[in-house]
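Here the complex is missing a single protein chain, while all its other protein chains stay put.
For reference, chains read A and B in written order, and residue numbers begin at 1 within each chain.
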Amino acid sequence: MSKKKIKNKIQQFFLNLFFIFICFVALLPILYALILSFQSGTAALSTKMSFFSGTLTLDNYKNIIFHHPLFRWLFNSLELSVGTMIVAISCSVTSAYAFSRYRFKGRIQTLRLLLILNAFPQILTMFALFRLFKTLHLLDSKPGLVLIYAGSMCIFSILNLKGYFDTIPIEIEEASKIDGASETQLMLKIILPLAKPSIIVTAVMVLIFVWNEYLFATTFLLKDTSYTLAGGLYQLQASDYSRSWPLFTAAAILISIPILIVFFIIQKHMVSGLTSGGVKG
Amino acid sequence: MNWKRKYQPWKHTIPAFILIGAIIIFPIVYTLYISFTNMNLYHWDNYGFVGFRNYIRALFKVDSGFIEAIGTTFLWTFLNMVLQIVIAFFIALGLNAPKLKLARVYKTLLMFPWAMPAYVSILLWKVGIYNTDFGLANKLLSWFGISKIDYLSKNVPAFLSCMVLNLWMALPFMIMMFDGALQSIDQSYYESAKMDGAGFWVKTLKITVPSVKNIMMPAVLMTTFTTFKQFDIIYLLTQQKGALTGATLQTIITYVHQKAFVSNNYGLSSAVSIVVFVLIILISLFLNKGLKEEAL
Partner (left out) sequence: MKRVISSILCGIMVTGLLAGCGNSAGTTKSTQTGSQKESSTKSESASATESKAGTTTSGKMQTVTIWHDGDESIMNTIETQVNTDLKAKNVEVKFEKKSGLTDQLKLYGNDEANGPDMYFYAHDSLGSFAEMNILAPVTDFISTKDETDMIPMTTEACTYKEKQYMLPVYYETLLFVYNKDLWQGDIPASTDDLLSYMKAHTDEKAGTYALVNQHSTAYNVAPVINGFGGYIIDKNANPGLNTKETKEAITYNQKFAALEGAGDYDTCNTLFNGKKAQAIIGGPWLMSGIKQAGINYGIKSLADFKLPNGNALKPYSGVQGVGVLKYAEKSKKEAITEVLKDLCNEKVGIALAKESNCAPANQKAYSNADVSSNEMIMAMKETTKSAVPMPNIPQTSVMWTPAEALLAAVNKSGEDVNKAADDYQKQAKQAIADMQ
């Protein structure tokens, strides 16, 4: 028995070592950005071999927090993200469920069509949507932008959720139907909890998309009070010649941190309902 | 009764379809409309129909450079996807090993490249890492006594450099997807396999892979298209105005951007986009014959 325990412990050790190594390698550019954000000056590079000159400063972070409306940006980003998540997920869950459970004519073709639609180069989309929204008077409106974001993420959400729904054995639903559950009850009490991991993953995907999106945000929203974090970051550095790298990286890191916090929190909820005692056999 | 059964599934899908119709389909239709006009700088507001003229011009753009771009794009997509799937799969397997206490921490850390805005990452890699004289990559190499490498000025190193960056930015997503998929596998399968004396590779190949295949299919397909359409990485690393690096790497979309979109001739650009789109559809239909129906 103890031989096995030792073997396990060694495996654990090497596994941990492996991951520490991978994380370090993957994070090297981020570490670089982090160190850069604490530098004074504006350059990204230095002639010296070591990582930059010795003077570390918090000035860049202070600059962003105090001299820029960081919290307003944060609030705007949150508004747009939450709005998009709600719209996108609610539209996709019902559609994904339909595609998964019902076998209807045109099902496969529509799915294929959705997949292919994604292949259209996005560059001209902005122009077309601008004209559309101008006619509908939806320019400079957050709900309008939410619709654009939700629409862009809809296809992926549907396909993703459907894939997950497919793995939920239909016996569970049939069992509840026999017990007399209505469709809404079925949806809310059985399907949604079981699909939690996938819904969370999809929601996080939507969140990241909206959080980092700056092109549409800076074009469709006009007042500078409605800038998002990504939009503010983009404005900070738009040209090669006037960019201050330490400021830029400091802002980038500040913007990434909320996402990481979200990631950390959702890990707990990602454990699938099926493996924790759903249906056996 | 029959009527209700037939239309019920569509009832569920209507909200999504309205959204998709407005945001995804409408731009395509509008682009189609513009492609038949002569909208450009000189006819910004007062454009008129010109029939198929733009399409004839678009087809002339399908020259040797375009063919080369197609080849590059396929190579790019294939290599990136294979590497992404294999690497992400094994990392996710490792993360899901039982009793790995710090799994949550590792997972969060590995997501950082994805959390960082893409724009920042690409510029950071271009200026901070791939810079020949002072970038991080060459600094590390000189630490080990290896001579400096020019990452972006010739096509092959540029291709590999773009690929590394793409993998760095895209792996977190794949890892997360595989992680979720792995968690949906019923553990009892593994227990019975263990009791039958199956080793690691047998368990992986016979249980894990088939189980995740169906869940992963949408993510893999979507990522394939995204990789195919990838513009920012190659453009910002090698082709930004004022910062051409000397590599003449082109994928379909950068080629089309350079040849058509820069001209501000929306009529022509729209026609070219439609042509490329039709090409992509034909290619995917061709490839689809290999995919079973159940995959979707």
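Here, a contact is a pair of C-beta atoms (placed from the backbone, for glycine too) under 8 Å apart; a residue touches a chain by one contact, two chains touch by 3 or more.
In this text the structure is predicted, and so the values were computed from the model without any measurement.
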Q) Where the complex has a chain not shown, which of A:I86, A:I116 or A:L132 is the residue touching it? A) A:L132
Q: For the chain that's not shown, point to the residue among A:Y32, A:F156 or A:Y234 touching it.
A: A:Y234
(Q) For review purposes, identify every residue of chain A that touches the missing chain, sorted by number. (A) 40-48, 104-106, 110, 126-127, 130-132, 134-136, 139-140, 218-219, 222-224, 234-235, 238-242
Q | chain B, residues in touch with the chain not shown (by the definition above) | A | 10, 17, 21, 25-26, 29-30, 33-34, 40-42, 44-45, 47, 57, 127, 131-134, 153-154, 241-246, 248, 258-260, 262-265, 268
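The rule we apply is simple: only the chains that are shown with their structure count from here on.
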**Q.** Centroid spacing, where centroids are CA-atom means, of chain A and chain B in whole angstrom
**A.** 16
Q | chain B contact footprint on chain A (complex, rising order) | A | 8, 12, 15-16, 18-19, 22-23, 26-30, 32-33, 36, 44-47, 49, 87, 90-92, 94-95, 97-99, 102, 104, 107-108, 111-112, 114-125, 127-129, 131-132, 147-148, 150-152, 154-156, 158-160, 162-164, 166-167, 197-198, 201, 204-205, 208, 212, 214, 230, 233-234, 240, 245, 248-249, 252-253, 255-256, 259-260, 263-264, 267-268, 270-272, 274-275, 280
Q | Residues on chain B engaged by chain A in the complex (per definition of touch) | A | 6, 8-10, 12-13, 15-17, 19-20, 22-28, 30-31, 91, 94-95, 97, 99-100, 102-104, 106-121, 124-125, 127-129, 131, 133-136, 139, 142-143, 168, 171, 173, 176-177, 179-180, 183-188, 214-219, 221-222, 225, 228-229, 231, 242-243, 253, 256-257, 261, 266, 269-270, 273, 276-277, 280-281, 284, 288, 293, 296
